[in-house]
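Note that one protein chain is taken out, while the other chains of the complex remain in position.
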Amino acid sequence: MNGQKPRSKGRERLFTVFFMFAVTVVFVAAVSAAQLFARDAIKRNESLFLKRSVLAAAGIAVPADGAAVEKLYAERVHAADGRYYRVTRDDGGVVFVFTRRGTGLWGPIDAHVGLDATLDRLTGVDFFAHGETPGLGARISEPWFTEQFRGRKGPLLPQPEGTGAADGLFDAITGATVTTKAAGDIVNGVIADAPGIVGGGR
Amino acid sequence: MSGQGPGLFTIFFAAVFTGNILLTLYLGMCSFLAVSRQVRTAIGLGAAVVFVMTATSAINWLVYYYLLLPFDLDHLKYIVFIIVVAAFVQLVEMVIERVSEPLYQALGIFLPLITVNCAILGAALFMIIRHYSLAQSVVYGAGSGVGWLVAIVAMAGIRERLKNARIPKGLDGAGIALIIAGIMAMAFMGFAGMLGLN
Partner (left out) sequence: MNLKKMRTVTIANLGRENQVFVHVLGICSTLAVTNDLRNTIVMCLGLIFTTGLSNLTISALRSWIPQRVRMMVTTLIIAAYVIIVDIVLKATAPDISRQLGPYVGLIITNCIIMGRAEAFALTNRPLLSLVDGITAGIGYSWVLMVIAFLRELMGSGTVWGVVVLGDWWVKWSIMVMAPGAFFMLALFVWVIKGRFLRDEGGAK
């Protein structure tokens, strides 16, 4: 740049600081405004997501439309002391859905596990939060994996992929042993603890 | 801030091999493809990445849990993390320049490259998503950096060997690098199952 006289250098530095400050303020404000504006919608989406997950684990067909999900949830689901949900099925029967957190390969895995009224058979499983390896452990979210739990009687032991289609077994994910085991532990843990949690009020 | 969770060794090993930040999570590709022709430069850049990743993982963790979350500023994490990385790299550059001229000559050009390396920001984001503790984050940062280093040095070694090979015109440069990366990715997937990991 042109000649650096001490005075203009000082002014230049001052402008630099001022500019950085101004730009930061303007853009951080813009971002924060967007955040404030969208905050409610985001919260609603997150709660909707969890509601869908509970319904799926209860074995109830989840409607695509958000408002329909809210209505269905309000009608059918009653949270009992925050540790489990008591869900009414289409035919009037009762299903219990439990929230459980396990330890995957990379971090925690959160799941909703549903058991029927006898606490013997699974009605469905939904692994709704995890940070497992894409293409491997992350496949616990895929329908082919979660669907196999519906109607199964536990506790379940992992089997090589393709051979676990019976009560007491489930198909593992090839190449994702730790994650599979974690998923199994979550499901079995719920089956084991369910009678204690639900206790008297059936 | 979970107390439980995967052990430190598991995280480190998985970050280097089965969940390699470059070969599995695709982060840090631009400098990977550009700077992987010679083993010496690859080692230099890789080492710098390890250092910056480990340090900024720790700093970003502290900033996130002690500054951003308490004030409900989670949505600003992208900006803050990048600024932390940029500032840290700038600081390191200044320190090296003052402390060791030859080191500065050797590493100097890499440092600005690191600032835009998506792997660094990526590592910070993943550590937040996985709710790692500070110790886990540092180990994850170090492991990811080492994983990136291993990948880029291996790539450089292979490419040096290929210097005299007849590569089809359309593949020269990025094309062959991507194919090598694909084969390496497959090889690294083979680590799944080692030591009872994934």
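Lettered A and B in written order, each chain numbered from 1.
As a convention for this text, a contact is a pair of C-beta atoms (placed from the backbone, for glycine too) under 8 Å apart; a residue touches a chain by one contact, two chains touch by 3 or more.
Model, not experiment: these values are computed from the prediction.
J.: Determine which one of A:Met20, A:Val94, A:Ala166 or A:Ala192 touches the chain that has been left out.
T.: If we include the chain that is not displayed, A:Met20 is the one touching it.
J.: For the full complex, which residue in B:Leu8, B:Leu33 or B:Leu134 touches the chain that was left out?
T.: With B:Leu8, B:Leu33 or B:Leu134 as choices, the missing chain is touched by B:Leu33.
J.: Looking at the whole complex, which of B:Ala47, B:Val92 or B:Ala185 touches the chain that is not displayed?
T.: Looking across B:Ala47, B:Val92 or B:Ala185, the contact with the absent chain belongs to B:Ala185.
J.: In the whole complex, not just what's shown, which of B:Ala58, B:Cys118, B:Leu134 or B:Leu162 touches the removed chain?
T.: Going through B:Ala58, B:Cys118, B:Leu134 or B:Leu162 one by one, B:Cys118 is the residue touching the chain not shown.
J.: List every residue of chain B that touches the chain not included in the displayed model.
T.: These residues of chain B touch the chain that is not shown: 23-30, 33-34, 75-76, 78-79, 82-83, 86, 112, 115-118, 121-122, 125-126, 129, 168-176, 178-179, 181-183, 185-186, 189.
J.: What residues on chain A make contact with the chain left out of this view?
T.: Where chain A meets the chain not shown: residues 1, 12, 15-16, 19-20, 23-24, 27-28, 30-31, 34-35, 38, 41-42, 45-46, 48-49, 134-136.
Note that in this section only the chains that are shown with their structure count from here on.
J.: Express in whole angstrom the distance between the two chain centres, defined as the mean CA positions of chain A and chain B.
T.: Computed value for the inter-centroid distance: 28 Å.
J.: Inside the complex, what are the residues of chain A that reach chain B?
T.: Residue list for chain A touching chain B: 28, 31-32, 35, 103-108, 131, 133-137, 175-179.
J.: Under the touch definition given earlier, write down the residues of chain B that touch chain A in their complex.
T.: 2, 4-6, 10-11, 14, 18-19, 24-25, 75-76, 79, 126, 129-132, 189, 192-193, 196-198
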